[in-house]
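A single protein chain has been omitted from the complex, and every remaining protein chain is retained in its original position.
Per-chain numbering from 1; labels A, B, C, D, E, F and G assigned in written order.
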Amino acid sequence: MTTLDILQAVAAGQLTPTAASAQLEASQTADLGFANVDLSRQQRNGVPEVVYGAGKTATQIVGIIQAMPKQTTPILTTRLSAEKFAALQPALPQAVYHAAARCMTVGTLPTPATDDYIAVVTAGTSDQPVAEEAAITAQAFGNHVERVYDVGVAGIHRLFAKLDVIRGAKVVIVIAGMEGALASVVGGLIDKPLIAVPTSVGYGTNFQGMTALLTMLNSCASGITVVNIDNGFGAAYSASMINQL
Amino acid sequence: MTTLDILQAVAAGQLTPTAASAQLEASQTADLGFANVDLSRQQRNGVPEVVYGAGKTATQIVGIIQAMPKQTTPILTTRLSAEKFAALQPALPQAVYHAAARCMTVGTLPTPATDDYIAVVTAGTSDQPVAEEAAITAQAFGNHVERVYDVGVAGIHRLFAKLDVIRGAKVVIVIAGMEGALASVVGGLIDKPLIAVPTSVGYGTNFQGMTALLTMLNSCASGITVVNIDNGFGAAYSASMINQL
Amino acid sequence: MTTLDILQAVAAGQLTPTAASAQLEASQTADLGFANVDLSRQQRNGVPEVVYGAGKTATQIVGIIQAMPKQTTPILTTRLSAEKFAALQPALPQAVYHAAARCMTVGTLPTPATDDYIAVVTAGTSDQPVAEEAAITAQAFGNHVERVYDVGVAGIHRLFAKLDVIRGAKVVIVIAGMEGALASVVGGLIDKPLIAVPTSVGYGTNFQGMTALLTMLNSCASGITVVNIDNGFGAAYSASMINQL
Amino acid sequence: MTTLDILQAVAAGQLTPTAASAQLEASQTADLGFANVDLSRQQRNGVPEVVYGAGKTATQIVGIIQAMPKQTTPILTTRLSAEKFAALQPALPQAVYHAAARCMTVGTLPTPATDDYIAVVTAGTSDQPVAEEAAITAQAFGNHVERVYDVGVAGIHRLFAKLDVIRGAKVVIVIAGMEGALASVVGGLIDKPLIAVPTSVGYGTNFQGMTALLTMLNSCASGITVVNIDNGFGAAYSASMINQL
Amino acid sequence: MTTLDILQAVAAGQLTPTAASAQLEASQTADLGFANVDLSRQQRNGVPEVVYGAGKTATQIVGIIQAMPKQTTPILTTRLSAEKFAALQPALPQAVYHAAARCMTVGTLPTPATDDYIAVVTAGTSDQPVAEEAAITAQAFGNHVERVYDVGVAGIHRLFAKLDVIRGAKVVIVIAGMEGALASVVGGLIDKPLIAVPTSVGYGTNFQGMTALLTMLNSCASGITVVNIDNGFGAAYSASMINQL
Amino acid sequence: MTTLDILQAVAAGQLTPTAASAQLEASQTADLGFANVDLSRQQRNGVPEVVYGAGKTATQIVGIIQAMPKQTTPILTTRLSAEKFAALQPALPQAVYHAAARCMTVGTLPTPATDDYIAVVTAGTSDQPVAEEAAITAQAFGNHVERVYDVGVAGIHRLFAKLDVIRGAKVVIVIAGMEGALASVVGGLIDKPLIAVPTSVGYGTNFQGMTALLTMLNSCASGITVVNIDNGFGAAYSASMINQL
Amino acid sequence: MTTLDILQAVAAGQLTPTAASAQLEASQTADLGFANVDLSRQQRNGVPEVVYGAGKTATQIVGIIQAMPKQTTPILTTRLSAEKFAALQPALPQAVYHAAARCMTVGTLPTPATDDYIAVVTAGTSDQPVAEEAAITAQAFGNHVERVYDVGVAGIHRLFAKLDVIRGAKVVIVIAGMEGALASVVGGLIDKPLIAVPTSVGYGTNFQGMTALLTMLNSCASGITVVNIDNGFGAAYSASMINQL
Partner (left out) sequence: MTTLDILQAVAAGQLTPTAASAQLEASQTADLGFANVDLSRQQRNGVPEVVYGAGKTATQIVGIIQAMPKQTTPILTTRLSAEKFAALQPALPQAVYHAAARCMTVGTLPTPATDDYIAVVTAGTSDQPVAEEAAITAQAFGNHVERVYDVGVAGIHRLFAKLDVIRGAKVVIVIAGMEGALASVVGGLIDKPLIAVPTSVGYGTNFQGMTALLTMLNSCASGITVVNIDNGFGAAYSASMINQL
């Protein structure tokens, strides 16, 4: 029963305002004590709730996943360490762990409906965990993904060699640490939306990714929007919305 | 003659590599001494070069605009003060000044090809200049725009009253200063891409927009990407790319 | 013997200034070498001294608690790890450990004198330790507390479902990490004092709670005051003063 | 007609949900184009909307004030320069300007209902504008105010000489720039809620008030909550809520 | 008489240690009261003292220039406004003002001894003042300079069209504001030392050049060293040392 | 009548506690409304109150000076612009303005009691205003001062030429902007206390003196203590205390 | 043989400049490969070199101590962990470890020559390690020390009870973490030099001592100079210089 249904029942005199309020609460959240699971997210946001694994115990994660409503796409858990996965696997035998991405999916990865794809581009080898988090998220949401890894500007011919794949995407995610210049260079060469993800790869004045973030926010190339440091999930979430328009 | 044409002429032996290099330069840039105008941007990025008016003289702006190739959309100049516009108007009598947006267009604003629209949403009255920069940019690129102004979370019923307009957009730009919480609230209520623009409205620990920027980068709602402080142009540029997919 | 008593004894010629000074010192502090326990705090501040457990050894904590004067409310120790509690429990067999709050109380929790209550509201599951520190502190000081957990703005209907409980409080504590937007939204919906507590929950540009702090200091909603990051104790201390006015 | 009235009319079948939504909007906001005035704030927050004068033109301020509903307390405008007041005075002949506070009131200052008072305490002469903003705000909201100015810790006997006035208040506002130590000292001597306001008075590493803010957030004395730098209005708003409990 | 001469005179018994000390002072500094001109800099550093014009009066600048010893290269003054130049020109009729560089030279620019050259490369039009400061400094020190302006990465073909000039230099200065990515891209394409100069061109999170500085310090390309923001002079000083090895 | 006198009168029964409290207040402060002048500072701190001229009107400064008790040293006002001095001179005809120091003295500069002196050492010409503030302050407090200006480490022989004067001081003040390295070098060469004053001279990453401050706080040489940026007065205040031990 | 002796030998023709240079090096440093021990420090600075134990191995510390010249005061090593002391004790059987101070002395602590003393004052129990480092350093340099611990402003009567001891010192060291307000309060009550040491005690916006540092640099009380965070050694070094004037 959606919010609109409830409000129409009120209008029809079938429900008092007080009862409607209680019902709204009951139908849209599952209160587990330690969490208040949002049951109407897919209806509201088009995507079901995703479990952020960091800072939750294995038991809590299992509890939340079991409280979630049926959904057409797999249930995704991000920022999940291998240790925590090992601990919760007995309770969720159907779960699949994506080690490079530190993610878990429960349910089959869907087949993309179209050939439109998201390109996930990285500057260096160390950016791979963030890139895989983005790629698995996008796949879990039903997107086709093309990975273009380790094409940073120190050897710019590596980027040009892969430019066709990048230019063919409907939306491009560029992931880079250190100085993050790759986002500007790619941004100047394509005509599609570009979501830039700074990573915490670097040392000294890199300030755990702050330098790459600032680079991306101040890019001289247009058409670049930015997410938080290491937030591969968030970039893929937005990219999926765009790719499925 | 595109880059590909030139390279194929090289392959056909009609052009030496050295001549090809010179031709590439000649066909794609206009060197004005003070500026090296990029003539291939529309081909590369799908959008012609936009003139950033801050830090250029009226004479320089006129020179750049006169050097630009014919284009189907109006030539847009951003961050242009009323004083500078008055100085360059005699040389560009067909130019139109959009005072609230601090922008100038040369050429007729195009009629949008579809009903798809970009919603431009602000938290408060003081965010209007940034919002208008975004709206005029989007219109100059051929988009339909819906303005939803002054619906910040201090009076959240104002937002709910306009929720249908916001939810109907293909992509939403949320513009807010102070603590920037509006982006998170809207992000939790829609199923479309959201581009957040922090503004420099505020005082004290607002740090000229840094607080709103940080809020938007750390939003608990997903699907939000962010641009630089006060960068209405950049948000509209990305939103236009998305709206026209 | 209060400070006033001592000064009046001086005026009465019963005490020399030098003797008065010594007596002031003796009656108001207990010098343990490693600590100079403040014996007049309840008289001065209305609340007895609270032991901050971080950075003190189990032995030091026992020593301070044993040096404290009789008091009507339980002796509260905050920021106490489970390990340290285990170490000092033999010396303080009557102590009770509140694990979720990382607090210890010695003495029975008092029954609140009135029905007035403090609402403790959190944005997410990870904010719980700070919330429990606030709740136990408030209860130790004799307040009635209502907990409203995990109602962050990403699923704002969860907040509206609990709005009656929040609006019924005499003072509200809002606890949030990440971007901390919940404080602004609640602040716009109530007519009671709101104390906001930023938590260090988040990553990247969250900067260990700095982003949530800045959000709360710059809220567009009025009536919000703020305490240090993760300072659940401090928020409850002020809230208790207000609730008991 | 309140929100509840509207919802009950829906339940009674006197109003369709769509009509209810429109009515909610119409009854609670006044859309001036440049502003979306919040008409239900007094009902929601207990205090009518206050006009923030900075960044609004004289014409806009007059427009907003004329659109506001009748209210029992004077309409308050803060951060209003003398120049702007001179410009709008002809349109609002009944307005009174409080120069030291940079505030304007329209309507008579109310007589406080009780003898409970708010103490406004400053460290130095330069903190006076912020203190007056706080004092006038509190008076406009119907509170009795006691001013205790220039009692900073460099000459701590000045503070002790006024301690009785401070200790007699129901809530204390401490305003200080430079290193802001006054808040900690007062906090250690009273048993009432203390709201600390850092000011931008200072130079060099004061960082426009950041040092005083950090001092107040990290106070070793308990019971202190903090507002944004120079935010005398915000402190008074919260203090008024507390004083009128 | 050099320092070595003086010390040898001491060894020869021709000078007492005390007299030597006085002589060292007399021969190597000119004390003007407001300044203590360093007369041995060319001997020590290979380059005579350069006058930093900011924060000195026209009279002080004239005084210092007149106190300087004869030198083979022109006397260079940097950071000199047009107004200040106009004020001191009567006293130094032979002085030449380089407006775009905000520099003044007294004495003829020398003819470079070799064809080795320094390439001065900029990302955008607004970086020109810093670039000209670098170029005039390098020329005043006797170097051949090639200017390559406005070849930022948003239109990277502009850079490739000028790559031969850049690769032909003995040392390259790259000057960029905003995100400063040009330094990384050039650094990946050349085999000569690269000195990067961040400029204060940009807005918002550019932080007056801090972003470009951080980008350059964290470049994924090797062989890049960096100077202070807007320090065209310093870059040219080091580049000249390298070019003349 | 000192505080001790008053307390002894209480002990003698000649004064009630209440009367004593009032008398303490009356004898030790002069309440001017805009300021609460501290009359017991010389008794408490050994030095009478000094007027900080910034942010006070000419009228306020005159009022405070006229309210101050007789004192053996001149009344010192710091941070006083030439304009403000011109405005208050008619009311204080005996006042002397020290332009380079931006200070005013009322009363004759005292003759130092001993030959012990404070050396005031600067790195560059632009540090002079801070140095003069320090020198005049020290002289107003009765100290002998030796000025050693413009001996920064870029021409370190200038420092060595003046080392005897510096080593002969009882306490040394080192004043430097830019990178502030002079403090470390002097600190490694002397056996007396060194007070370092960072100045706001510099640009770019100097951050208005922050770089020099950090340098001084982290000096590899021991025996260096530091004051706020540009705080020549504070350094001289401490140096005077030390010089007069 | 001092530097002066060597230079006079040159003047006397007994030494060539080259030989003098070699001799200067030989007589003033002991090159251990891993360290270049400074043998002339006592002659230059009045205090022999002190070993900074952090980041050196036990073997390195033993080597440096054995290379140091005879001295009248004990050899002091700071920042030495108990583990490292245990490792080096066999090689230095006469060494004494001061656990609370994390310092080691080799040689008997000297008897102070006078009754003049340094007061070491702390705000809280957690500041003790820094305080003990200061106290042991001062004692090792031959000073009498009075410890006044745990008298922070939250219970200001504790400070007043010890004021006589503090006021009797020739120089006062105030050590505080959290907001560091104790320095300002003590500074307003004494007439002797005060050296303030911020400590890294605190959490959240304390920023590892940055807040206390800023407080101390911006104190409204005069006569306060500051050292680096947790730098008890540095404060004692300066205080010793002052105490022994």
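In this section, a contact is a pair of C-beta atoms (placed from the backbone, for glycine too) under 8 Å apart; a residue touches a chain by one contact, two chains touch by 3 or more.
From a predicted model like this one, the values you see are computed outputs, not experimental measurements.
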Omitted-chain contact residue, chosen from E:V106, E:A154, E:A181 or E:I195: E:I195
Option from A:V50, A:C103, A:V201 or A:M241 whose C-beta touches the chain left out: A:V201
Subunit E, residues in touch with the chain not shown (by the definition above): 44-47, 50, 170, 188-195, 213, 217-218, 222-228, 233-235, 237-238, 241-242, 245
For subunit A, residues in touch with the removed chain: 125-126, 128, 149-151, 154-155, 157-158, 160-161, 201, 203-206
Contacts of subunit G with the absent chain, listed as residue ranges: 3, 21, 24-25, 28-29, 34-36, 38, 40-41, 44, 54-56, 60, 200, 208-210, 213, 228-231
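Basically, only the chains that are shown with their structure count from here on.
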Whole-Å gap separating subunit A and subunit G, where each centre is the average of the chain's CA atoms: 53
Centroid distance [mean C-alpha coordinates] between subunit D and subunit A, Å: 42
Between subunit D and subunit G, centroid-to-centroid distance (C-alpha), Å: 49
In subunit D, residues with contacts to at least two other chains: 44, 154-155, 188-189, 204-206, 210, 213, 217-218, 222, 228
